[in-house]
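Missing here is one protein chain; the remaining ones are kept as they sit in the complex.
Going in written order, the chains are labelled A and B, and every chain counts its residues from 1.
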Amino acid sequence: MKTSDGKAARSRYWLLAPIILLYGTLAVLPLTLIVTHAFEDGLDHFRTIASSVLFWPIVGNTVVISLCTTAAAVSLGYILAAAMWCSRPPLRRVLLAVTLLPFWSGVLVKNFAWSALLQDNGVINGLLQTLALRSAPLPLLHNRFAVVVGMVHYVLPYAVFPIFATMLGIDGTLTRAAESLGATRSVVLFQIVGPLTLPGVYAAALLVLIMAGGFFITPVLLGGPQNMMVANLVNYYANELVDFGSAAALAVTISIGVAVLMLLYHRIPKEGQYGRA
Amino acid sequence: MIPSRVREQAAGPKGADDAAHRPKAGRHLELLGVSKSYGSGRLVVRDVSFTLHPGKFLTLLGPSGSGKTTTLMMVAGFETPTAGHVRVNGADVAGLPPNRRNFGVVFQGYGLFPHMSVLQNVEFPLRMRRLSQDKRRDLAMAMLDKVGLEGFSGRRPAQLSGGQQQRVALARALVFEPDALLLDEPLGALDKKLRDTLQAEIKALQARVGISILYVTHDQDEAMMMSDEIAIMNDGQVIQMGAPADIYLHPRTAFVAGFLGETNLIPCVHCGSDGKIASVKFTDGTFGSGLEMRHDRERGEGKAGLLSIRPEAFEFLTGMATAPNQIDGRVSDYTFLGRHERYVVAALGQNVIVSQPGQGRPRVRIGDAVRLTWAGEKGQLLSRQT
Partner (left out) sequence: MGEPSPPARGGREAVAAPGRSGPSTSALLLLLSLPILGFLLLPSLIIVPMSLTKGNVIRFPPIWISTHAFWDFLGDDRWIASTLTSLKVGAFSVVLASVAGATAAVGLHRAGFAGKSVVLALIMMPLATPVIVLALADYIFFLRVGLVGTWVGIGLAHSVIVTPYVFVATQVSLATLNPAQVRSARSLGATNVALLRFVYWPTLRPGILAGIIFAFAISLDEVVIALFLQGPNATTLPVQMFTSLEYDPTPKVAAVACLLLAVALLASLAQLGLSARAGSR
C-alpha cells in the first residue's frame, strides 16, 4: 500500500464497500447461479442444446452474420478513420462528431428507422419506385441482409475508433524517412503506413465480432424467423420452453466463446504491434 | 570494394533525367541565396549560401528557430525554397521530390520502420532501387558490419538501445551510397557519454566511407568536435562560416563569440590601430588591445565596440608584475569544475569570467583584489550591433 498513513489506507478501502456489495449481489451471485444451473446435471444440459435441431443452424447463422458484419464494419470504418486522419483538425473534429452522433440513439430507435427504410413500402423501395427503377418492391426486410445492415449501422462507430487511434500513433517522421530513401507515395501507403495500421484493424475486428455475436433485438426486428441468433435462442429456452438449465448452458457457452475472443483481443498490443522505435 | 556494376545498379531511382545524380565521388552541394518564408511573410531562412565540398563535414549550428532544420529540409526536398537554388554538381534539384534526390537523411527520432527488422530497414532503400535480393542482403549486411551491428540483423528496432537505433539509421542512410548524408540533430535524445561515443563513430564512419555530411545541431561542442566547417545560423541567416578554430578565435559578431564557447564582452572605445592589433579604451579610462575587426568598413577611431576575451585567455598577474593589457578587479566567486577552475571577477562594472586549468586549490581567494592580463591576439574587437 502506497499511502503513508495506515489508518487512511484502511479507511480508503471502506470506499470500495458499495461497489463490492453491488457487484457481489447483482453480478457475481446471479452469474454463479447460472453456472450452477448449467452444470446441475453434469453436462446433460449442454448435450441437450447441442443436440437440439435449432442449435447448429442458429450458431451457424450467428457466425455468418457476425463475420459479415465485422467485414463490412471494419472496411467502412477504415475508410472513415483514414479520412479523419488525413483531414486537418477542423474537418477532423466534424467527422468525429458525426461519427459519434449515432451513439446517442438507442438500438430500438435505430432498428425502427431501418425497418421503416427497408420495408416493402419503406423509404428505399419508395425511392426506387419513384425513380421508376423497379415496379415491385425489393425484399429488403426480414432477412439476413437487413440484420447485417442494422448491425453494421450499430457497430460502425465502435470499429472506427481503434483504427483511428492506431493511425494517430504512427510516427509522422516515418513517411519522410521512407521518401528520403526513395519510396514513392504508393510504397509509403502500402508498405509503411498500411502495415502499421493493422493492429488497429485487428482490434476493431475483434471488438465488433464480440459485439455482433451478442445481438438480440436486431435479429428479431429486422430478421426473419430463420435469422435467429444465439441470444434469441437463450430467450427461447428461458421464456418459451422454460428450460432454465439449457438456457443457462447456452449462456455459459456464449460466455466461453466471448472470453476466448477477449483473450485474443488482449494479445494484440494496441499501440504499435512492434513497439515504438 | 563494391564492383562498379553493382554501383551502377545502386544508382539513384529510375529516370533518365536522373543521370546527373548517379553517386560518384566528388559531388558538390551548393546553396545559393536560399530563402524560405511561410504564408505570413515571415522569413524563416534568409539568403543562405554555402557549399558542401565532397567528403567534407559541414555543420549548421544555431539556437532553436534559427532556420537550420528548415534549410536541411530544403536540401532534402521536404520544403521548397521561396527564393534561391539548391544545386548538386551544378544541376538544380528544384524539380526533384525527396524520393528522387538521393540523399541519405537521418531524422530526429531516426524514423526506423518499427514493423521491419533491422536488416529489412537497411535493405529498404536498396529495394526501392530494384536491387536483387542477394545483392541487397550483401550490401546491407556489409553496412551493418561497418556500423558494428553485425548479429543484430534479425532484431526489431524496438529491441535496440538508442545508440544502436542511431547506428541502424546511419547504416540505412548510407547503404545506397547517397550523394551526401543529411543529419538533423540525430544525437539529441541520447545521454552525454553515448553522444560522445557516437560523435566519434560518425566521424570515423565518414572518414572510412568518404561521404559528404551536412549536419544540423544546436550543441556547439558537437559542432566543434565533428566539423570541417561550421556555419553559425541565427534568425534564418548564416552569420559566420569557417573552420571551428577560425570561428572560435576570430568571431565576427558578439553573437558568434557568445554562442560558440563562452566569452567576456567588455564595452570599449576604439582608439588606434596598427592594422592588425587595435587599441581600445575601457570605461574606467584604462587601455587594452585586441585583434582588429575583420570588416574594413566597421573599423573606425572613436567608435564604440565590444572586446571579446575568452575566459581561458586571461591570466592573473602576480606580485609586482605589470603588463600592457591589464584590468583590475575583485574576485567574487570560485568554482572547481575538474578540468578547469572558474573565477568570477568583478571588474569594469561587470562580471568577468576567468578560466584556469584546475589545480584544486584556488590561486586567489574570494574577495582578493586581482589584476588580469591577456595577450593582444587573444582578444577580438567586435562591433556593438550583433
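The working rule: a residue touches a chain if its C-beta (ideal position, glycine included) is under 8 Å from a C-beta of that chain, and two chains touch if they have at least 3 such contacts.
Note that the coordinates shown come from a computational prediction; the quantities given were computed from them, not determined experimentally.
A.B. asks: Per the definition of touch given earlier, which of A:S52, A:N143 or A:T175 contacts the omitted chain?
C.D. replies: Reading the full complex, the residue touching the unseen chain is A:T175.
A.B. asks: Since one chain isn't shown, list which residues of chain A touch it in the complete complex.
C.D. replies: 1-3, 5, 8, 11-19, 21-23, 26-27, 29-31, 33-34, 37, 76, 79-80, 82-83, 85-88, 91, 95, 98-117, 121-123, 126, 153, 156-157, 167-168, 170-173, 175-176, 179, 185, 188-189, 193, 210, 213-214, 216-217, 220-221, 230-231, 234-235, 238-239, 244, 247-248, 251, 254-255, 258, 262
One rule holds for everything that comes next: only the chains that are shown with their structure count from here on.
A.B. asks: Counting only Cα atoms for the centres, state how far chain A is from chain B in Å.
C.D. replies: Centres of chain A and chain B (C-alpha means) sit 55 Å apart.
A.B. asks: Quick check on the complex: what are the chain B residues that touch chain A?
C.D. replies: Residue positions touching the partner: 12-13, 76-78, 97-105, 107-115, 124-125, 128-129, 156-159, 165, 172-173, 176.
A.B. asks: Spell out the part of chain A that touches chain B in their complex, as residue ranges.
C.D. replies: 171, 173-174, 176-184, 187, 192, 195-196, 272-277
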